[in-house]
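Heads up: the structure comes next, in structure tokens.
Complex shown without one protein chain; remaining protein chains in place.
Right, subunit A next:
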Amino acid sequence: MSVTRTGPLPSGPEAEYDVVVVGAGVVGCAIARALARHPLRVALVEAASDVGDGTSKANTAILHTGFDAAPGTLEARLVREGHRLLGAFAGEAGIPVEPLGALLVAWDEQQRAALPRLAEKAERNGHRTTRLLSADELRLREPHLGPGALAALAVPGESVICPWTTTLAYATQAVRSGVDLHLDCRVEKVRTGDPWHRLVTRRGVLRTRHLVNACGLHADAFDALLDRRDFTVTPRRGQLLVFDKFARDLVRHILLPVPGPLGKGVLVSPTVYGNVMLGPTAEDLDDKTATGTTAEGLAGLREQGGRIVPALLDEEVTAVYAGLRAATGQEDYRCAAHPALRYVTVGGIRSTGLSASLALAEHVLGLLADCGLELGPERPLAPVRMPNLGEAFPRPYRDAELIAREPEFGMIVCHCERVTRGEIRAAYASDIPPAGPDGLRRRTRARGGRCQGHFCGAEIRALSEEYGQGAR
């Protein structure tokens, strides 16, 4: 087991793998973890300096049930299974999840008329617990909704989850179970061959018998390295606003829009960190790096959010960000086995990849078997227990026993998010330490609160330098 970020890659037999998974987003990490159950030499290779640094870090963080997927699609099946699998794994691994349930709120007659159809669709997807709510019932459940809400469809099981911990938990378990993780290691060329494909990176060449493309937005570009041109990825940007923790009491469920002819609308949802999120926009772009926000985007979100929960706009905004969905012009995932190339493409994982990740990984194991990979017997994975970032579960700063044992967990450094010195040290001592302040934030929440570093930024940077040095 090893994690590398710099220096030449291993060479000789050390650099020969049964499977290399390219792309360490939530999907690639889940695949690497699934492979780690088998006696195989596996590497997970990522261009960025951290796992989960692409679309997987910037989404709406909902563990979907799949109630509204197009029935019969691969996506519908994998989201449904993934919801069950991730729900169970989250409990084991300490990933914060809150099963708040969703309400699809109808604001006009057309939307109200659509609710029974959505209930039927949910049923066809295997979800029989949805329920129609009258305006009065809705108001009782969500007293802060704006005027004009006519009815809603309640969807139990829709949950909020920590996307950062999820990705990191998969990667950590994979690494602890023997997977090599090579970060800062973009695969630039693929020389296909038998029995070895050669993957060319700036840090050296890796050899692998089987290859998995989990490159997210860049899945089409990676396919092209193997002369496959089955689809094109169009980035669809989603901008998001995160409101202050004081807004949390305004919203009890995940408030989803009713999809209609005018597009999907925006959602208002609590987060596991105790904030409220508003978004996303949906803008088709050409630039796969355009993760910036725009004035129009943010103004549009505020206008829509103000109609859903008017009091939201009185609260401060803690964060603004944007993520890019990997749209391919087809309303389903684009997963394909290419047996002649001993190669599997996992593409078009647009807006449900977090929810489907564990089921997608099982599906990819099947596709790899179709490509001739002998998985061999299964063995248990090394256990993982992740540090808790969720407000619904005990945090270190309130843990008397932990503080008695290690007083550093009683030293709050990031005051807004109540992150202690002990947690920062632990993050740097972990299997996959952060590469910088953003990685530290995703592991601890440090500097992610309402002051955005006004009080703590300087000290957190100093601690990062101190502990980061030790980690190297």
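FYI, a contact is a pair of C-beta atoms (placed from the backbone, for glycine too) under 8 Å apart; a residue touches a chain by one contact, two chains touch by 3 or more; residues count from 1.
As a convention for this text, contacts and distances are computed from a predicted model.
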Protein that the absent chain corresponds to, by UniProt name, given "Cytochrome C", "Oxidoreductase", "Acetolactate synthase small subunit" or "Sarcosine oxidase subunit alpha" = "Oxidoreductase"
Message = Touching the hidden chain in the complete assembly: which of A:Ser56, A:Ser269 or A:Thr318 does that?
response = A:Thr318
Note = Note that subunit A touches the chain not displayed via residues 242, 246, 289, 291-295, 297-298, 316-321, 397-398, 400, 403-404, 407-408, 410-412, 415, 418, 436-437, 450-455, 457-459, 461-462
